[in-house]
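Here it is, the structure, as C-alpha cells.
With one protein chain withheld, the remaining protein chains of the complex are depicted in position.
Chain lettering (A and B) follows the sequence in which the chains are written, and residue indices restart at 1 in each chain.
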Amino acid sequence: MNQKKSKKPMIITFALVAAIYIAVFIAEQTMPATSMLFTVLKKGAVYALVAVSMNLLNGFTGIFSLGQAGFMLVGAYAYGIFTIPVAQRASVYQYFDGGAVQFTVPIVVAMILAGLAAAFFAFLIGLPVLRLKSDYLAIATLGFAEIIRAIFQWNGLGPITNGSNMLRAFPNFNDFNITDASGNVTVYLSTLIPFIMAGVCIALIVLLINSSYGRAFKAIRDDEVAAEAMGINLAHHKRLAFCISSFFAGVGGAMLAMYQTTVQAKSFTSAMTYEILLIVVIGGIGSVTGSVFSSFLFVACSEWWLRFLDEKQIIGDFEVPLLRTGFRMVVFSVIIMIVVLFFRRGIMGDKELPDLLSRREKKRRGALK
Amino acid sequence: MWDTIFPYLLSGVSVGGQYALIAIGYTMVYGILRLINFAHGDVFMVAGIIMVYLAASGLPLWLCIPLVLLATVLVGFTIERVAYKPLRNAPRMSVMISAIGVSYTLQNLVLYITGGLNKQYPTIPWISDTIAIGAAKTKVVTVVTPFLVILLVVALVLLINKTKIGMAMRAVSKDFETSRLMGIKINQVISCTFIIGSFLAGVGSILFFTNYPTVIQTSGAMPGLKAFVAAVFGGIGSIPGAVIGAFIIGIMENIIKGLDVILFKLGIISAPMGLATFSDAFTFALLIIILIVKPTGLFGEKVTDKV
Partner (left out) sequence: MSEAVKNQQVLKLENITMQFGGVVAINNLSLEVNQGEIVALIGPNGAGKTTAFNCITGVYEPTNGIVYFHGEPIAVNHPQGKMVKQYGGINGDLYKDRKPVVHTPDKITQMGIARTFQNIRLFKSQTVFDNVLIGTHLRRTSNVLTATFRLNAKEEKANREKTAKLLEIVGLADVAGELATSLPYGKQRRLEIARALATDPTLLLLDEPAAGMNPQETDELGEFIVSIKNQFDLTVFMIEHHMNLVMEISDRIYVLDFGKQIAEGTPEEIQKNPVVIAAYLGVDEE
C-alpha cells in the first residue's frame, strides 16, 4: 500500500507562496504607495486571517458561530488600548482624563494580548453556548457579539475603552516603513508586514488542522455521535476550536485596527460577520486556500475592480443607466447570491492548493466519476 | 412613580406589538422549514421604503397602504422561491447562508436606491395624531397597535386551527417528510407561510415607521433580530409564544431606555449612568438566558433525537 504522498505538490505550494511574498515586497518598493493594489493587499491579508479563523470553527469543526465581529472588536480594542503612545493618551481619551491605562507594550506583545483577550471572552461565552444546537448557537453567538459591542460603547467603561469615541494614534502598518534621517521612506514594509503577520497565523492554523486535533475537529463536524464514541470529548474539543478561532479573530481585529488606523466599537456589527461568512462560503467551507483566495477576491472586487460601477459613464451623449454610487455593492450581492445558490461548494470546495497540484488526487477524482 | 414609568410602558407595549407582527413571520417559517429567515427583518424594512416611494410619487395614502402590503407579500414570496426553494434539500447551513445573502442583497439594494440618505416615512392621518393618556402624550398608533395585533393573531390562530390550509401548515411543521408523502402540497403550504409572514411584517412596518419615521437600509436589522429573539423566547413554532415574547421584549427594552430617568427620579441614583446603551444588549442577554435555561422557550415543545 502506498501511503507516501508525493512531496512535489507541497514543494510547489511553498515555492508559490514564497514567490508571492517576494513579489509583494518588490511591488511595494517600485509602485506608487497610493496605488489601490496595496489597499487591496493589506485589507485582503487582514480578512484572509479572519476568514481562515472563521473557517476553522465553522468549516472544519462544524460549529456555526456568528460571533466573529465581537471577537475582532475585543482584539482591536486590546491592541489599541495597549499601544497608544502615552504622550497621546490625553488627547485620545480627552473625555476621560487621559484614560486609565498609562503604559504601552511592544506591538507583537499587544497582538498576542489581543488574541488572548478574545480567546478569554470566547471561553466565557462558550461555557453556556457550545451546548446549543446549530441554529441556536448561531443566534446566541450573534447575540453575544452585540452585547460585547454594547459594552465597549458604554461610556461607563470610558477610561479604558474611550466609550463611544474612537481609538486612534496607535501604531499602524505605515509605521513599519523604514525611514531615513529626513523622514523619507527608504524601504516600504507596510504591505509585507501584514502579509507576514497573517501568514504566520494562517500557517499555525494549518499546522493545527493537519494535526491529530485537527482530525478530531473534522470528526466532530462529520459525525458528532461517532466522534464521541471514538473517545473524543466533545465539550473540550469544541471549546478548544472556539477559543483558538477567536484568538486568531482577535489578532485579525488588531490587524484591522492597524489597517484602519482608527477603531470604533460601533462599526463591528453583525454585517461584518456576515461578510466574513460569505467570504468563507465563496472560498469553500473547509478549505484554507479557498478562504485566502476568496478574501483577496472579495476585497479586490468590493474596493477596486467593481468601482467603475459606481461612477456615471457617459458614452457619446448617452448616460448609461443604473451606474451610480452603490451599484457596485448591488452587483456584488447578486454575484454572491449566485455563488451561494449554484456553486455551494465554493471555489475550492474542501480542497487545498497541494491537492489541486497532486496528480494522484486528479486520478482519484477521475476514478470516482 | 407610575407617572414616570407609564410613558415607557406605553411605548414598550406599542413597539412590542410591532415586534410581535415580525416575530410571527420568523416563528412560522422556522416551525415549518427549520430555517432562521435572516432576511425577514429586511423585508420589513423594504416595506417601509416602498411606502416612502409610493407616497412620494403622489398616490393617495388609502391606495398606498394596500399596495405596500401587496408588494411586501410579493417580495417575501419571491425571496422564498428564488433563494430558499432551490436549497430545500441542501444542508441547513446552506439555507441559512442564503438567507444571510438575501439580507445583504436587500440592504445593498436599498442603499443604492436611496443613496444612503435617511428617508422620511409619510404621515398617515389619524394614527399619527397625538393623544393624551393619563399624563403621557403619545401617538394614536401606540394605542392602536396592541389591539390590532391581538385581532390579527386571533384571526391567524383561527386560520391555523379551523381551515384546511391551516391544518396542512400544522402537519408540515410537525413532520415535513410524512406530510409530503401524505400528499400535502408542500410548496403551497410554504408559500402560504411566507405570504402570511410578509403580510404581517408589512402591517408591522406601517405601525413601526409611523412611530419612528426614519427609514434607512439598516432599519430592519435590529427590529428583525429582536423579533427573532422574541420568537425563540416564546418558543419557536408557537405563535402565541412569539407574541408574548415580543411584548415582554418591547416593554423591557423601553424600561431600560428609561432606566436612567426612572432611577434618577426615584432617587436611587444621583446621576445618569448611560444605561440606555444596554437596552439592545438586554434583549440578547434575555435570549442567552432562555437558550440556556429552557431552549424550547416559554411555550415550546421538547424534541428528542434518535441515535
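The rule is short, and it goes like this: contacts are C-beta pairs under 8 Å (C-beta built on N, C-alpha and C of every residue); 3 or more make two chains touch, one makes a residue touch a chain.
Computed from a predicted structure; not experimentally measured.
**Student:** From the listed residues A:Pro32, A:Gly231 or A:Pro321, report the one that touches the chain absent from this view.
**Tutor:** In the full complex, the listed residue that touches the missing chain is A:Gly231.
**Student:** Which residue, A:Ala69, A:Leu208, A:Val281 or A:Leu309, contacts the hidden chain when the whole complex is considered?
**Tutor:** Result: among the candidates, A:Leu208 touches the missing chain.
**Student:** Of the residues listed, A:Gly75, A:Gly286, A:Gly326 or A:Pro354, which one is in contact with the missing chain?
**Tutor:** Counting the whole complex, the residue in contact with the absent chain is A:Gly286.
**Student:** Among A:Val105, A:Leu240 or A:Leu341, which residue is in touch with the absent chain?
**Tutor:** Hidden-chain contact among the options goes to A:Leu240.
**Student:** Considering the entire assembly, which residues of subunit A contact the chain that has been omitted?
**Tutor:** That gives, for subunit A, the contact residues 1-3, 204, 207-208, 211-213, 215-216, 218-219, 221-223, 225-235, 240, 244, 286, 350, 360, 364, 368.
The rule is short, and it goes like this: only the chains that are shown with their structure count from here on.
**Student:** Centroid from C-alpha atoms only, then distance subunit A to subunit B, rounded to Å. What do you get?
**Tutor:** 32
**Student:** Applying the document's contact rule, which stretches of subunit B touch subunit A when the two form their complex?
**Tutor:** 30, 34, 36, 83, 86-87, 90, 92-94, 96-98, 100-105, 107-109, 111-113, 115-116, 221, 225, 228-229, 232, 273-274, 277-278, 280-281, 283-285, 287-288, 291-292, 295, 307
**Student:** Taking the complex as given, what residues does subunit A use to touch subunit B?
**Tutor:** 58, 64, 128-129, 132-136, 138-140, 142-144, 146-147, 150-151, 153-156, 164, 225, 269-271, 274-275, 277-278, 281, 285, 324-327, 329-330, 332-334, 336-337, 340-341, 344
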